[in-house]
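Input: a single structure, listed below in structure tokens.
Missing here is one protein chain; the remaining ones are kept as they sit in the complex.
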Amino acid sequence: MTVRVQQADFDVGAELDGLTRGNRKIGGLAVFVGLVREMHTRDGLHRERIDAMTLEHYPGMTEKALEEIEAEAQRRWPLEATLIVHRHGRLEAGDRIVLVAVGSPHREAAFEACEFLVDWLKTKAPFWKLEETPSGEKWVEAHEGDDAAAARWAKK
Amino acid sequence: MTVRVQQADFDVGAELDGLTRGNRKIGGLAVFVGLVREMHTRDGLHRERIDAMTLEHYPGMTEKALEEIEAEAQRRWPLEATLIVHRHGRLEAGDRIVLVAVGSPHREAAFEACEFLVDWLKTKAPFWKLEETPSGEKWVEAHEGDDAAAARWAKK
Amino acid sequence: MKVRYFAWMKRTVGLPEEEVMPPAEVRTVGDLVVWLRARSAGHAEALAAGAAFGAAVDQKTASFDAPLAGVREVAFFPPFTGG
Partner (left out) sequence: MKVRYFAWMKRTVGLPEEEVMPPAEVRTVGDLVVWLRARSAGHAEALAAGAAFGAAVDQKTASFDAPLAGVREVAFFPPFTGG
């Protein structure tokens, strides 16, 4: 039942320990850690490596959006514990971006709710990616696959 | 690409750090932590609390089974890193039982492979649960839901 | 009323935010878009009719026909690409 948006890195082990400590009803904890992966863009004949990116967000709205998404997951599944920690600012390949953790008595609910939260984060939370390439900065355009991933939850 | 069966607890944060360190191709890490949850059995009119359990396994066969399951996941999805750590011996409510972590460039593959591994662990790995109740010990019987969960992957 | 811009819109407009006092006939978010375009070439480009952008009213996603009465903050931004 916690949402945090921060520039600093997070400690996955400590976050998960804090989430489950003292709760003996949790049988399964489904966790997602999003990392910056090394990517390449193709611009005409040039293949460029993306070394880093900056995640801009809308302070105030971001926290509200994440809390709404979390509350929606709580309505849909029998959850004992949820946690979303999302970073903003400049991030390099290999850095952690986001942590989503969901604890439930049953593993199926934990997995489903975790995937639901991650899919929604990608499309419904006010974050924008600015990628750094050797030839300059470039705002990432919306990704249709992410919309499709989020849309499958709307059918339920 | 690591499988371990051990009596000792594991450190989730350290395990995940070790799994992803130096690999910049991982965009998503899907993780499952199985915990012993406090449960109750109903035996006629008596409702009994299960305080602890002992997980027996078949040393030698267990490692082989987990390595096979892991190799199968590697064949089915484009994975960069996989880890299964499974405990055996006596465990109390709140204790960690199993850690499954899957890293992939894409989050969908990571989630699917992680769920696949967990479903298979429940039905295809040689573990048996002996539950402790105030009135004595009881071997857990096979759970049809787990078989159904594992069976859905066979259709693919 | 505060108006905020994010991502490439902030750079195109040239400011992250501004205080504006639109006239009474600017009743909706859509009216505000049209009214803001006249403020500068950057505004006109960022808020052009063909550009893909959304809006939030008091930090919640809103459609362009959302009313502005009593609103303290309106934001404009491209589609979310984060996480």
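Worth a mention:
Read from first to last, the chains carry the letters A, B and C; within each, the first residue is number 1.
The rule is short, and it goes like this: a residue touches a chain if its C-beta (ideal position, glycine included) is under 8 Å from a C-beta of that chain, and two chains touch if they have at least 3 such contacts.
All figures in this text were calculated on a predicted structure; none of them were measured in a lab.
Contacts of the undisplayed chain with the visible chains, over the whole complex, involve B.
Within the whole complex, the absent chain has one touching residue among B:Arg37, B:Arg107 or B:Lys122, and that is B:Lys122. One chain is missing from the display, and on chain B it is touched by residues 34, 55-58, 60-61, 64-65, 86, 97-98, 118, 121-130, 139-143.
Here, only the chains that are shown with their structure count from here on.
Between the Cα centres of chain A and chain B there is a gap of 24 Å.
Centre-to-centre separation of chain B and chain C, using mean CA positions: 49 Å. Residue positions of chain C touching 2 or more other chains: none.
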